[in-house]
Structures are given as C-alpha cells and as structure tokens.
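The excerpt is restricted to a subset of chains, each kept in its original location.
Lettered A and B in written order, each chain numbered from 1.
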Amino acid sequence: MSKTESRGPLYHVLRAQQFDRALLDRLCDLTTRIRKVAKVKEGADYLQSLLSNKRAILYFTQPSTRTFLSFQNACHILGIRTSEIRDPSTSSEYKGESPEDAIRTFSSYVDVIIMRSPIAGFADRTAAMLDETDRPVPVINAGSGKDQHPTQALLDIYTLYRSFKDRGGIDGKTIAMVGDLARGRTVRSLSYLMKNYRGVRLIFVAPPSRRMGDDIKGFLDKMGIPWKETEDLAGILPEVDAVYMTRLQDEYDEAGESKKIDYDKFAFRPEHLEILPETAIVMHPLPRRNELHPGVDKDPRAKYWRQERNGMWMRVAILAAIFGIEKDILDPYGRSSHV
Amino acid sequence: MSKTESRGPLYHVLRAQQFDRALLDRLCDLTTRIRKVAKVKEGADYLQSLLSNKRAILYFTQPSTRTFLSFQNACHILGIRTSEIRDPSTSSEYKGESPEDAIRTFSSYVDVIIMRSPIAGFADRTAAMLDETDRPVPVINAGSGKDQHPTQALLDIYTLYRSFKDRGGIDGKTIAMVGDLARGRTVRSLSYLMKNYRGVRLIFVAPPSRRMGDDIKGFLDKMGIPWKETEDLAGILPEVDAVYMTRLQDEYDEAGESKKIDYDKFAFRPEHLEILPETAIVMHPLPRRNELHPGVDKDPRAKYWRQERNGMWMRVAILAAIFGIEKDILDPYGRSSHV
C-alpha cells in the first residue's frame, strides 16, 4: 500500500479546487461543532488533548500577520505546539543550502508544515518533494503568491454556510463580488468553488479595467452558473443575498495605474444599508481601506469580523481532518463521555 | 446589564491610578500564594490547568525584551497560549489598514491583549474601541510611551510589600527615590500609589535639573504625604527603609543635555551599604548602568533581582484576577483537593 493510499480524506491542502461538495459540507459541519465544543472550558481542554502530541511549523517567508496568527491559534486550539520561520534571512540558506533541503530539515522536527511563500506553486513543489522522502508530512498552503490561498476560500464558504444555515444554505443564493476582481485572489477562488452549489447566481461589480477574468467567466459558463457584470453597486444591492467587498490590489501596480480608478463607486457606505435586503450579508476578506466604511460595522448584516474569526475555526477543522480526529469531535459517544 | 457591569474587579489594566488599597493588597496576597503553589510540580500543573483554554497576544510595537518575557512567562504559568507581534512592519498595516482594524483583527483570535506601544494613550484607546464591539477582550497596558506602565508600579509595590511583611507592611515606611526623577516613569507611578498607604514618607534625591515633577509634589501635598528633597544620598541613607535607584533617562535627550549631569553623586556603591540600616532594602527597576554598582548584588538587602522576578509573579496574579480565577488559587478547599 502506498503512502497515498493510506491517507485520509485530507492530506496536503494545496488548492481550492481539491474540495468537493461533500468535503466542504463536512468541514463546515465540523467547524460549527468545534466552535460549540470550545465554548466551555471542558470542551476546550478536550480539543487541546486531541493533538497534544503533534508539532507544526509555520514557514512564512511572505509576511502575513493575520493569516499567521489565525493558523497559530488554530494549532493551539488543538494542542499542537508551533515553531515558526517568519524571516527567510534567518534560514541557513545563507550557507548555500537549497530551499528543498531547508524545508526537509524543518519538516524533520514536526508533523505538519503550514507555508506561505511569494512563489506561485512553491507549496505544491514542497508537497511533491516531501512525498518522495521516508518521512513525508502534510503541507498546508497558506498563500502562494498570486496563485492560491485555499483556506481563505474555505473560510468564505463557511461564512456563507453559517449565515444562510436557516435559509436553505448557499444553494440558490445571489452573491455580488465588488471591486478589483481582476486581481483579487479571494473572489477568484470563491467563484471556482461556486460550482459545488446549486442555483447560485453571481454579479460582478468592477471598474472597467478590473473586471473578473475571462478564465473565471468561461469556467462559470461551462458549469452553467449564471453571472452578470455591472458598475452600478446601488442598482444591484436590492437583489443580493451576499455582497462581497474587496479592496484595490494596488500592490501589484507597475506604474501607479490604480490611481486612475475612481474606486469610490465601488465602496459600501452606511447609506447602502437602506437598500440592502434585511436578510442579506456583507463580507470582506480584510484588511479594508475606504471601500468599506466603518459606519457599517455595527449593522447585524456586517459579517466580516465574524468572517475573520471563522477563518481560525475553519483552520482548526482543516487540521482536525488532516490528522483524522473528525470522529473524536463529532461522534456523540465521544461527546457524552468527554465533553 | 451592560458588558461593564458583568465584569469582575479587574478587566482592562490601563493605569496605576485604577488600583486602590483593597485591590493592591488582594493582588499582593495572590502573588505570594501563586509563588508558593508554583514551587512544587503538582501546584505548577494545577496553575497551568486554570487558564489552559485561554489565548493571549503580546502586541509589542515598542521593543522591550524584559517586559515581553515577563508577561509571556506569566501567561505560560497559567497555561495561556501566546502569540506575538513584536515588529510593527510585519503587520498588514502596509496594505493601508487602520491600527484599530489591525488590533480588532488580532483580538479576534485571542482572549486578552497585552500591549506595549510608543504612543501615549494607545492602550486606553484600544480598550475603548474594543468595548464598542461584539467581542471585547481585556487590554493590559505593558507600557505606553512616557505615559504609563502600571504593571511595573504593581511589581514595585509587591516588592515593598514582600520585603516589609514582617515589619508591618508598607505603612509607615520611609522611601528614598534616587536619580533622574523628572523623567523616570516608575518613580512617578510609585509616588502616586503611595496615597494608598498610611504614614509613608518620601525622600527625593536628584540632580537639580532632574527633580521630581511639581505635579507629583502637589499630589503628595494634597494627600498629606510628607516628602523632602536633597542631593545628598549618603546623608539620608541612615533614615530610609527602602532606597529606589533609577538610571539616567538619556534616551529622551534632545541635545545630549544629560551629559552635563554629574550622575556619580546619585550612584549606590558598596560603601553605602555600611550606612544603610540593616533592615532597609535596595531596589532598582533595571536595566542599570553605573548608578548601581554590581558589588552591591550579593548583599542580602539588594532586592532588585528578586524585584525582576516579582514582576513575573505579579503579572500572573493580574491575569488570574482578570479571568476570575482568584478563588481557585486562594480557596483552601481548592487548595486541599488540587495542590
């Protein structure tokens, strides 16, 4: 039996596309259960006992404080001890070591690698390299360049799932994505994942120079997912179930081209709350700038702070699935005896 | 019932002035008890079990290794898992996020924020901001500019309390504060806290350009606390119960003005031990330079290394009070069954 055959439903977490509906539902259910178990001290202590024998390394050669903290605290919730590399210059690569050798070294002390890198495809290459060794460990992609950030897509799904759980779930919902859709990694991943849900409709609200890419539109057409495109945010708000705001991705600018865009037209402000349906929600992957006014924060439909915290809980669920402890958390028998 | 009403005796720890005599005594008793419980492994394990479900973030955008380590180890003693931000440049603020949003994000993963900032009032503003949210967490001020460093004042109080516990406590004692009293944050906070003790007398020994501020002197007059001022260290040593040495705060110099001061007159050297009463103690907030000679270290009256370690234990007590586990530590019933 090969190493791959003996693995559970989740091993490496590399790209959003690897998650099908069954796995998404399972992770969402698990996340909800984990949140509830953690609410009381006995439950929190039980969760920490489950992976108390595991150690993780957070290998973040591209800085990202929020993703780092979200994963680190997710590890802590399950009792996983963490080590970290946040500054590539502290690595022994200065002695001429290859990146592959460096990562294999770090992997030798731990049970899982959570990695963020500015290089597209680096997590995939690391996973493939480790799979060839005597002691492979799972790799979780916490963002690889402009390429993939699968756990962000999963936390977005969970936020939709949780918000719509008394309204038939994500199926049948209309979701508007607003802003710099050409460069936004999160909205692209989320669009891909929509293929797993029935009757979903997408509305893209973007400046002409930042429209959603043709690759995504082609994918949606192929999957039979209806979509439309507009620049009129106020015009479409009355018909949405969720509006997903995104910031201008000007860090990818080559010559300040983002400055020419009138982004005020793609900002959500308190006056928009009046035309947003009572049951709709407002999301944002954060950090935000002017495109989402703080005056919206206290409206019950604003879900972005909860979305942030959902990220930590979903990452707990991912780790639980990787290490095969889903049953210990979900099983009613385990529940009654331990929690 | 508001969030504030449901809180225990200690929630945010922002400034020395918020502590009255009852709370000071309570924290000092708790600190002593914690030190004793931690001495044996069963006790240490019991303490760690009390807050094993809590997570803290140490948000230190002003570097301070000793305060950082003191708090981090205090967390560990109670089983609190820690995350940290020590370098503001790793924050996502580079993406244009407001400091308020950044801190709200970090707070969303944890149960308490311990923050040190170069900006006066920043901890207060953070606490007020979080209090307005759905999920406030307590904020501990670990130093905010020249403004406040309340836990340092508390550890000084505890060092006095512990040193004088067989001599009637802090009440009635004569305390000399020596050095750069104009700029020293610790001596200023400690002077304020003296209002909580009866019959205390203060002696300020400082160079003319660095005398204790008129605001403090006015406060002492109003509170009826006698004080006097001198430049003659040797002259007052025979009458003190405690001598609190401080270093020259030349990091606040604008044009090297500290170089003109003859600070040798405000240094404690081995020969001073001969005129210091047998029951008196020597304190220093550390780090020290020439104002406190290492030749004093082995004298039993030198308490500054113990003072350093007291800081960690007092911070454990503060965390215990914030999370409402004082009774679990003090209660004789809990004591007999757990420790």
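Rule of thumb we're sticking to: a residue touches a chain if its C-beta (ideal position, glycine included) is under 8 Å from a C-beta of that chain, and two chains touch if they have at least 3 such contacts.
The shown structure was predicted, so the numbers you read here are calculated from the model rather than taken from an experiment.
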Full complex stoichiometry in copies [only 2 chains shown in place]: 3
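Just so we're on the same page, only the chains that are shown with their structure count from here on.
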Centroid distance [mean C-alpha coordinates] between chain B and chain A, Å: 41
Footprint of chain A on chain B - complex, ascending: 49, 52-53, 55, 57, 81, 83, 85, 90-93, 95-97, 101-102, 104-106, 108-110, 133-135
Contacting residues of chain A [partner chain B, same complex]: 38, 41, 44-45, 48, 63-66, 69-70, 72-73, 76, 86, 247, 251, 286-289, 297, 305, 308-309, 312
